[in-house]
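Only one protein chain is missing from this complex, and each of the others stays in its spot.
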Amino acid sequence: MIKAGIVGATGYTGSELLRILVQHPHVDLAVVTSRSENGMAVAEMFPNLRSYTDICFSEPEASALTDCDVVFFATPHGVAQSMMAEFAGKGVKIIDLSADFRLQDREVWELWYQRTHACPELIESAVYGLPEVNRERITSADLIACPGCYPTAIQLGLLPVLEQGLVDTSRLIADAKSGVSGAGRAANIGALLPECADSFKAYGVSGHRHSPEITQGLSLMAQKSVSITFVPHLVPMIRGIEATLYAELLDPSTPLEDIQTLYEARFRDEPFVDVMPLGSLPDTRSVKGSNYCRIALHRQPESNTLIVVSVIDNLVKGASGQAVQNMNLMFGLDEAAGLLQVPLMP
Amino acid sequence: MIKAGIVGATGYTGSELLRILVQHPHVDLAVVTSRSENGMAVAEMFPNLRSYTDICFSEPEASALTDCDVVFFATPHGVAQSMMAEFAGKGVKIIDLSADFRLQDREVWELWYQRTHACPELIESAVYGLPEVNRERITSADLIACPGCYPTAIQLGLLPVLEQGLVDTSRLIADAKSGVSGAGRAANIGALLPECADSFKAYGVSGHRHSPEITQGLSLMAQKSVSITFVPHLVPMIRGIEATLYAELLDPSTPLEDIQTLYEARFRDEPFVDVMPLGSLPDTRSVKGSNYCRIALHRQPESNTLIVVSVIDNLVKGASGQAVQNMNLMFGLDEAAGLLQVPLMP
Amino acid sequence: MIKAGIVGATGYTGSELLRILVQHPHVDLAVVTSRSENGMAVAEMFPNLRSYTDICFSEPEASALTDCDVVFFATPHGVAQSMMAEFAGKGVKIIDLSADFRLQDREVWELWYQRTHACPELIESAVYGLPEVNRERITSADLIACPGCYPTAIQLGLLPVLEQGLVDTSRLIADAKSGVSGAGRAANIGALLPECADSFKAYGVSGHRHSPEITQGLSLMAQKSVSITFVPHLVPMIRGIEATLYAELLDPSTPLEDIQTLYEARFRDEPFVDVMPLGSLPDTRSVKGSNYCRIALHRQPESNTLIVVSVIDNLVKGASGQAVQNMNLMFGLDEAAGLLQVPLMP
Partner (left out) sequence: MIKAGIVGATGYTGSELLRILVQHPHVDLAVVTSRSENGMAVAEMFPNLRSYTDICFSEPEASALTDCDVVFFATPHGVAQSMMAEFAGKGVKIIDLSADFRLQDREVWELWYQRTHACPELIESAVYGLPEVNRERITSADLIACPGCYPTAIQLGLLPVLEQGLVDTSRLIADAKSGVSGAGRAANIGALLPECADSFKAYGVSGHRHSPEITQGLSLMAQKSVSITFVPHLVPMIRGIEATLYAELLDPSTPLEDIQTLYEARFRDEPFVDVMPLGSLPDTRSVKGSNYCRIALHRQPESNTLIVVSVIDNLVKGASGQAVQNMNLMFGLDEAAGLLQVPLMP
């Protein structure tokens, strides 16, 4: 059994890690930290876990954490990087769900997060945890930077055409929509039900922190600099991300069927990417609670714009499920272990 | 492996049976019928099942169904009773999720459903599938009448005090609330999102079909005739039932702690009834997607009214999960097999 | 024109007052205070008001407020009572939407709110602003204590049978449900959309601050001490309260039609109470954004329990609309002035 710890388990990605790990066949949940809730039973805060675990929140002490085989950071940005020193040489695998090690360019990180990076020496060795791109490197990594939720949906949606150089990389557009859990389990007025239910809006339109991560990932796929306009929106729902992606085909005569074939081939062996039949309209509920990314391709009459629709559960494939998928790879387990719950629908 | 069939799998209880059974370790899903969708892949209608099953809907033919070890009826009332003759002597266990065999008094059934019962000869041998009450009889039953969703939440909430004769059985009140999936997957204007979102209402206030089932069950527990006022309400949510139950204590000096102790003792060995600590406020999301019933007890100052709050997922413990729990009992399996998914929260 | 001020306009009852008053034909909105947002245009925080008003939030200074003809307090409890001294002898009518002056018994107030009352000398002269009961006294009042949202729905629903002594006042039950705006526009995790959407729960089951207000009002109607069990619930919607009320008829032979006639007669001249035809099922959306209370009566077969369903918009008839109705009465205006917007449906 793998001994696992979670730092910062009172947020949504933390509680989702709990949901997955308490039923994972190869994991023994050893430490769950929360400074504010020290001593409280985890199942008291999250009653869905009653009867599944008796573990209590504890202070984030290094000694308990360094006894683990793997530690997940489900913390706001800045926390993981500030605690890395305590794990040095201890042989603990680290899976960071925050943005701390996602950007390879330290200056870009410091620009967007408006602070000095506390652990720049680990940036280079951190592996970006998108298994569909980096599976081999993940297997042997010591530190995983888990992708953000929007970046996951967008990168998977564009991966095959960028790898093959089929679209104009200077004018990509990602119009993405997220449920409110993406804002985190923090008391802010904008996420109150009366503020965001029965309403819809764009946010971060002039620039969003996930943009550099998206650009970095797409550029690596395309092996050239990519320019993308990314606009996130807030949907009055709990979970789910949908990204509608627009890319101009360099060769307008390419039949959509060929691109469909390309996508199916590229993702054939991927356990969690589902290329749906041409003409499909994936809804976010079809992945609710699951680690799947579902993708569908479209093209309108007399248009050379490829439209890709990509949906994930922001808390699973967009965060905690992907983190566990990474863990499975790092420990040589079945990549899908603990991740096969059927999406909840309706 | 148990060979299972589902009649009428295009509704919500049917699709929920599919969700549970495709991952059940001891079940081989052999037949899934739908007259209207004959030939369509089940996963085409319910994309959450993509990669979990390749089965297609088929015509409800007796030959295929009688080859099964167990057949679930997830059909509107009237269908199961009209098909029972085809199963006579075939040794197939039947689990009916509809109301066809729930009422032991045929006349009451015919009054509320306004039709002649098509199979009255099986009413007496049908076992009411509430494991917390009828576990032994379920084990050896051939025909199970699965309880309704409201009746499950209400009966479990009142069971210990009725068995012990602690409350006034002449003035029970059940104020119950259900998500919209309780109305079924049928095109009716009242269940459209613009008609019931961001709104709340009582319905069936002057009388509801579940009333005689509730009265029958409670009377059996109390071993005397029980009178209950039951008012259902429609909540703008997908799943979940909450019942707030009011019962007057015959002995006002009884401490609430004693009743708490009684509840905990009565349900100690029940795998799916969770008596929460005194003062708890169970929300329906704490059982979302799961087979649990969570119960909490309350009493207000200077009042001799016991208040019981009981929550279930109407599609799981209120329908398909309970049906599978019955199946597990009938076939000597672990009662919780296939039913241990952690509730999805948030 | 009546010169009006609002203290504490950044909450939901405050913003709802703004919505009503900017279109009121006889009101000039002169002062809108908010300590935290001093200087910000009201329409910047509440863009629905763009083009309707240019007013800015200002500090709650006594001088500006005492220049008004009427001042509304849309503040948390404790604020209005602490500012009353500044208005002494200034001839300003005060309409308090908080709980500060609702309870005639100071000790009960101090027990439930756990603080010493800051202005006990005004408790007796404060008029409880339920026009259907206190219209005459409101007309000449200087200080109005606006009823709470739950108390409004419940009192209007039971008024006729209590006045006439037709029901058992020792065992009334009010099972009430509210939209999340009832929790106020304050950052608390429990009111986040991911915490309360697609879920339902009871709260305050062991006792709620609105209970003494309800008991006080019902006892005055019945002219005897009344005992009621009140349980509030949280509905995943923005606005609306529904109360399902259970009362045992003292004379079981009373036809429901007679009670219907009684209700229609009692409320015939009330501009904002709508007694719907027998058998109606009022939903909260039928009063969304409006000052109406809609009421329907029911009785189940072989039962002597009268069931009353009462719905209001918690922010309008349950708060700001009722406050303006009071203002209209105090200033001799048409009681419905500014309050006749058609409910928004769907």
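Order as written gives the chain letters A, B and C; numbering starts at 1 within each chain.
Throughout what follows, a residue touches a chain if its C-beta (ideal position, glycine included) is under 8 Å from a C-beta of that chain, and two chains touch if they have at least 3 such contacts.
Everything numeric here is computed off the predicted structure, so don't read it as measured data.
When the whole complex is considered, the residue among B:Val161, B:Val205 or B:Ile238 that touches the unshown chain is B:Ile238. Check A:Ser82, A:Ser199 or A:Thr261 against the missing chain and you find that the one touching it is A:Ser199.
The set of subunit B residues touching the chain not shown comprises 12, 179-181, 185-189, 191-198, 236-239. In the full complex, subunit C makes contact with the omitted chain through residues 12, 15, 19, 22-23, 46-52, 181, 185, 197-198, 238-239, 274, 276, 280, 282-283, 285-290, 292, 294, 340-346. With the whole complex as reference, residues 171, 173, 175, 177, 179, 194-203, 205-207, 211, 227, 229, 231, 233, 235-240, 242, 244, 246, 248, 279, 281-285, 288, 296, 298-303, 305, 307, 309, 311, 346 of subunit A touch the missing chain.
To be clear about the criterion, only the chains that are shown with their structure count from here on.
Taking each chain's centre as the mean of its C-alpha atoms, the one that lies farthest from the centre of subunit C is A.
Chain-level centrality, scored on Cα centres against the all-protein Cα centre, points to B. Remark: subunit A and subunit C have CA centroids separated by 45 Å (rounded to whole angstrom). A separation of 38 Å divides the Cα centre of subunit B from that of subunit C. Residue positions of subunit C touching 2 or more other chains, listed in rising order: 179, 194-198, 236-239.
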